[in-house]
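With one protein chain withheld, the remaining protein chains of the complex are depicted in position.
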Amino acid sequence: MSHETQRGADETEDRDGTFGRYGGQYVPEALMPAVQELEDAYERYVLNNVDGFVDEFRRRLRDFGGRPTPLQRADRLSDRLDREVYLKREDLLHGGAHKLNNALGQVLLAKYMGKERIVAETGAGQHGTATAMAAAHLDMPCEVYMGTRDIQRQRPNVFRMRLNGSEVNPVSAGRGTLKEAINETMRDWATNVEDTHYVIGSVVGPHPFPEMVRTFQSVISEEARAQVQEQAGQLPDSVVACAGGGSNTMGTFHEFVGDESVDLFAVEAGGSSLAVDEETGVAPNSASLSTGTEGVLHGARTKLLQDSDGNVVESHSVSSGLDYAGVGPELAHLVDTERVTPVNVDDDEALEAFHLLSQEEGIIPALESAHAVAFARANPEQLGGLTVINVSGRGDKDLESVIEETENRELENAPGMDIFERAAGGSGGGL
Amino acid sequence: MSHETQRGADETEDRDGTFGRYGGQYVPEALMPAVQELEDAYERYVLNNVDGFVDEFRRRLRDFGGRPTPLQRADRLSDRLDREVYLKREDLLHGGAHKLNNALGQVLLAKYMGKERIVAETGAGQHGTATAMAAAHLDMPCEVYMGTRDIQRQRPNVFRMRLNGSEVNPVSAGRGTLKEAINETMRDWATNVEDTHYVIGSVVGPHPFPEMVRTFQSVISEEARAQVQEQAGQLPDSVVACAGGGSNTMGTFHEFVGDESVDLFAVEAGGSSLAVDEETGVAPNSASLSTGTEGVLHGARTKLLQDSDGNVVESHSVSSGLDYAGVGPELAHLVDTERVTPVNVDDDEALEAFHLLSQEEGIIPALESAHAVAFARANPEQLGGLTVINVSGRGDKDLESVIEETENRELENAPGMDIFERAAGGSGGGL
Amino acid sequence: MNLADAFDEPAFVPYLCVGDPSVERTREYVQALVRGGADVLELGLPFSEPIAEGPTIQGSVVRALEAGTTPEQYFEFVDSLDVDVPVVCMTYYNLLYQYGDSEAQRASDASGEAASDGPESFVERAAEVGISGFVIPDLPAEEAGPLRAACDDHGLDLVFIVAPTTEGDRLERMVELSSGYLYVQARLGVTGAKADVSDQTEASLAKVSQYDIPKAVGFGVSSGDQARHIVEAGADGVIVGSALVDVVAEHGDPDGDDVPERLEAKARELSEGVAAGAENMAKPEGQ
Partner (left out) sequence: MNLADAFDEPAFVPYLCVGDPSVERTREYVQALVRGGADVLELGLPFSEPIAEGPTIQGSVVRALEAGTTPEQYFEFVDSLDVDVPVVCMTYYNLLYQYGDSEAQRASDASGEAASDGPESFVERAAEVGISGFVIPDLPAEEAGPLRAACDDHGLDLVFIVAPTTEGDRLERMVELSSGYLYVQARLGVTGAKADVSDQTEASLAKVSQYDIPKAVGFGVSSGDQARHIVEAGADGVIVGSALVDVVAEHGDPDGDDVPERLEAKARELSEGVAAGAENMAKPEGQ
C-alpha cells in the first residue's frame, strides 16, 4: 500500500513501505495485523486528517508542546565560523527534545485507534519521558521498557517517567541498554497487541513506523524552512542534524530533500573509534550510516553494526541517545542515493562542542545535538554561506555524564568544577 | 522621578519609585550613583526604546528564549475542578523558568549601558542559571553568588552556570542561602560599581529594580491576556501565581491589574506552619505577604519576616525559589490596597499538586509553581468559571528533593520509586 | 527426510538452542531427546536479537552466543548429528541474510550496498548439511519471497507461524506459502512454558482445520497432559521449547550432571502425552 505524504509527493519512498532496498516489515506474525491496522490508521488519520486528527495534533503540539520552536541566529558561532549559522531550537520543546513531536503524535493516534495502553522503549530516557508526558496529557496508561544499566545511568529521566505516572520496566538482558529494551517492548506488544500500541522512538522499526515518525517529526523542517526564508531571505546552503535512529535527522531534512541546492549532513557518533572489535562484539561508535552494513534489525532492512555472522554488535557513544546499532531505513536510502552525506565526530569533539555552545551561546545542548555542532565547527567550509543546525534537545539530562567525561579528558575550553569542594571547604563568604 | 510604564499608565506606582508606602532606595551611598544611572538607563532604553532596545529585547526573547510561551487549557484539571483552567507555560522558556525574561532584559540593558561585568545572586539557582545563559548569549562575563548550602542542594544548576562560563562564588555566611547571597552580591556591586551591573533576580531591591523587573516580566501577562481572549473569548475570572520575591507574580498580574473583574491570587509558601519561632529566629514558611510586617530589606521598604527587634528571620519552604523573607514592594502595596489577595499553601499541598500536574497533565512543574496549582486545587470556588494559573517553571531541578520529601510523607497520589532497587536487583528482563 | 511425513502420526517436536552451554553438550541433549521420543527436532541457531522469545529461551540464546556459537559451527554440528529425525532450523532472518558475505567482501564495501545477496547461500549450506526446513519468527509472509524461492530451489521446507491474530487473506496466503507443517501459535506473546493450555488453542486449530497441511502447536506447552489435550484438540504435532530449556539451564559439571537423563525423561513425558492424545483421537469423539 503506497502512501502519499501529507505535504505532497515523496521521492524517497517506494511501494510497500520500503525506501529503495531498505525498510519492510520483519516482525513476528502475531504483530502483522497490528502493523497493518497501524498502516490503515496512519493513512486515515495522519495522511487524510479523518476526524480532524491533524488539527488536534497541531493544536496540542502548539499548546502543550510549545511549537513553533524558534530558529535562532547563533551570533558568536556565526562569527567564529565566518558564515551565517542558525540553530533550530528543539531543545525548547516540552520535555527538552524533539522526541515529543513523535510521542504526542503516536499517543494521540493510539487514542483515535481506540487503543487502551501504550508501551515504549527508551535508552537515554528522552523518548520514554516524552511518551510518558504525552500519555499523561492524553490520559493513557503507559509502560516504558528500559535497560537496567540505563536506569542507573539516567536517574532523572526515570524519575520523570514515574512522576508522569508511567510504569518503568527494567530490562536486564544483554548489556541492559536500548537494543534490549526495544526487543523487550516488541515482546510486550506481541503479547498485548490487541489493546496496546507500541510508540517507537525513532524512524526505525517495521513499516509504517519509519514513515510515520518522520511525518510527525517533519514539523521541524516545515518550520525551519519557513523561518530561515523569513529571517534570512533565502534557503540555507546546508542543514546539519545528528543521527541516532534518525528521527530528528529526518524531521530536520524532510522538507529540504526536494531543495537540491541544500546539502544535508547526518552526523553520527564516531565514539572513540570507527572500528568494530569483532572479538568482543562491540563497536566503540554508533556510525551505522558510515560503517554499517545492510541487514535486518527491529523489523526493517537497514544499515546496521553487525559482526560477520550477522549478530548485532553493541554500539557505543558518549551520548546515549545516539548509542544505537541501527538507523532508519529512509536515511540509509538517502545516503545510498547520495542525497544525504553521512559524517561523524568522535566523543571528544562532541564534548568540546557541548562546552562551546554552552559558553558562547548560552545554550546547553544535549550531547546528541552537540555532535551536529561539532561537525559544523570542524568543517565550516562544507557548510556554505548559511547553515541550519538542529539542536535536537537540551543537555540537562547530560550534566553528570559531561562532568565525568570532561574530567577524564583534556578538552579545549572546559570549565573547572572545583566549586563544590570550595563550597564545602566553607571558605567563600566575604570579598 | 516618576516613570510611565511602557504600556500606559500604572496606577500602583507613585513618585520616586515607591508603591504606596513601599519601595525606595535603601542602599549604601556608594551604590546610589549606580542606582540612579540605572534609573536613567531604564527610562531611556526600556521605557523609551532608545537605540531600539525594546525591539532587540523582544527579538531575543523570541529567538533565544522561545517566546511566546503557550497558554494551554488543562483538560483534566478543568474536569476535576469543574471549570476552565488554563496554564501559562513559562516552564517552556529557555532555562526552564520565567527567570530568563528578566535576566535577558537586564543583561542586555547592562550592555546598552556599557557595563563590562555582571553579578547576580541565586538561591535555588534558577535566576543564576538564567543570568548565566543570558550572559553567555550576550558575551558578558558573569559571577553568581550562591550560598554554600544551596550549592550543595542544587548541584545541577551549579553545573549549568559553570557550563555557561559563569563563575559561582560560594557564600558561607549565615545559613548559606539566598538572603546571604543577596547581601554578598550587594557588597560586590558596591566594590565594583563602576563597570558592573547587578542583575537582581526578582521584583525586589532598590528602585528601579522592582519596577524594571516587573516590566521585563510583564510579557507573561501581555501574552496571557491576549491568548485567553483568543482561545476562550473572554477575560479570566481569576489569575493565580506563586509568590517568592514576586517576579512571576507581578509579571502574570500586571496587565490584569486594570481589569477589575479579574481576581488576582498570590500564593505564598506556607511551609510547615505560619508561625515564626522567635527563639531560633526561623519562620517555617515564606509567607511575607500573609504574615510579614513592614520593614526595610535589601534596599526597599516592604513586607518581610522579622523578629520583634527588626532582625530578618530565616524563612523556609520545601521550594527553595520561594524561600525568601521579603517580597516585592509593588506586590505588598497591591495587597494593602486589596487588589491582590495573598493566600498560601503548605509544603504537603504543594507536593501533592506537583504530583497531580505531573500525572494528569504531563507537566512536571517547579515546586514553586506547584504552589499556585495547589491553591487552585484546594479552592476552586474562589476561581470563578475561568482561571489562568502561571506555571512559572519546570520541575527538573526539583526531582531529587521531591523524591526525598515525598518519601517522608503520606501524600495522595505519589508514585513509588522502588524502580531503582528493582533495576539493581537485576530481575526484570523477560515478561 | 520429508518433513510432512514426520507428522503422519501426531508428532512431538522439541526445541533446543545449539551451543547452550556448548555445541558438544547440545549433542548429548539432542540424543537424549531422540531417545525420549522426538519426531522432529527444532534446533535454534542463536541470534543476538531474539525478539520472539521469552526469558527462558533468551537465556539459552545468550549462553550459546557467549559460548561463541557461529552459523558455521551450527551447520557442522547438524552435519555431524547422527539421528534419525528431520531437523528444522529456527533462527532470525538477519543471519540468513548475512551468511556468505565474507568479512573481506564486507570491508571492501563499507557502504553496505550489495553487500548481501539474500538468503540463498544460507539455504544452500543448510541443504548440504541435511536440514529439512526453517522456522524464521521475524519473517512474515510479506517478506518471505526470496527465502521461499531459495527453499524451493533446494527442496527445503519453510514453516510459517500462524498467530491467534492471523486471519482472512493473510491466513490463506501463509498456508499457501507454508510447507512441511504449520506452526500454530497457542497464545499471543512470546515463547515460554505456561501451566495451562490457552483457550486459544482450539480456536486456532479450528481456523486452520480445513487446510491440508500438518499443524503443530507451540508456545507455552510444558507437560505431557497439555500435549495430550492439544492432540485431542486436533493438532498433528506439539512443539515444546522452554520446558526443555529450563532443564538445560540447570546444567552443571559437563561430565557429571544429569541433564541428559532429565531431558530424556521430560521428552518421554511429552511424547507419551502426544501418543495418548493420538490414541484418544482414534475414538468416536475424534474429528
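Read from first to last, the chains carry the letters A, B and C; within each, the first residue is number 1.
The working rule: contacts are C-beta pairs under 8 Å (C-beta built on N, C-alpha and C of every residue); 3 or more make two chains touch, one makes a residue touch a chain.
Not measured: the values here are computed from a predicted model.
**Q** Per the definition of touch given earlier, which of B:Asn183, B:Ser272, B:Thr341 or B:Asn379 contacts the omitted chain?
**A** Checking the options B:Asn183, B:Ser272, B:Thr341 or B:Asn379, the one contacting the hidden chain is B:Asn183.
**Q** Return the single residue from B:Leu61, B:Ile151 or B:Leu297 that touches the missing chain.
**A** B:Leu297
**Q** Which of these touches the unseen chain: B:Asp79, B:Glu194 or B:Glu404?
**A** That would be B:Glu194, which touches the missing chain.
**Q** On chain B, where is the contact patch with the chain that was removed from view?
**A** 16, 24-34, 173-174, 179, 183, 186-187, 190-194, 281, 290-299, 301, 303, 306, 308-312, 332, 335-336
Basically, only the chains that are shown with their structure count from here on.
**Q** Based on mean C-alpha positions, I'd like to know which chain lies farthest from chain C.
**A** B
**Q** When the mean CA coordinate of each chain is compared with the mean CA coordinate of the whole protein, which chain is closest?
**A** So the chain sitting closest to the middle is A.
**Q** Please report how many Å separate the Cα centroid of chain A from that of chain B, as a whole number.
**A** Averaging C-alpha atoms per chain gives centres 33 Å apart.
**Q** How many angstrom lie between the centres of chain B and chain C, each centre taken as the mean Cα position?
**A** Chain centres of chain B and chain C, defined by C-alpha means, are spaced 64 Å apart.
**Q** Could you give the separation in Å between the centres of chain A and chain C, each centre being the mean of its C-alpha atoms?
**A** Taking the average C-alpha coordinate of chain A and of chain C, the gap between them is 37 Å.
**Q** Multi-chain contacts in chain C: which residues touch at least two other chains?
**A** Counting only residues that touch two or more other chains, chain C contributes 54, 58, 189-190.
**Q** What are the residue numbers in chain A that touch two or more other chains?
**A** Within chain A, residues 173, 187, 191 contact more than one other chain.
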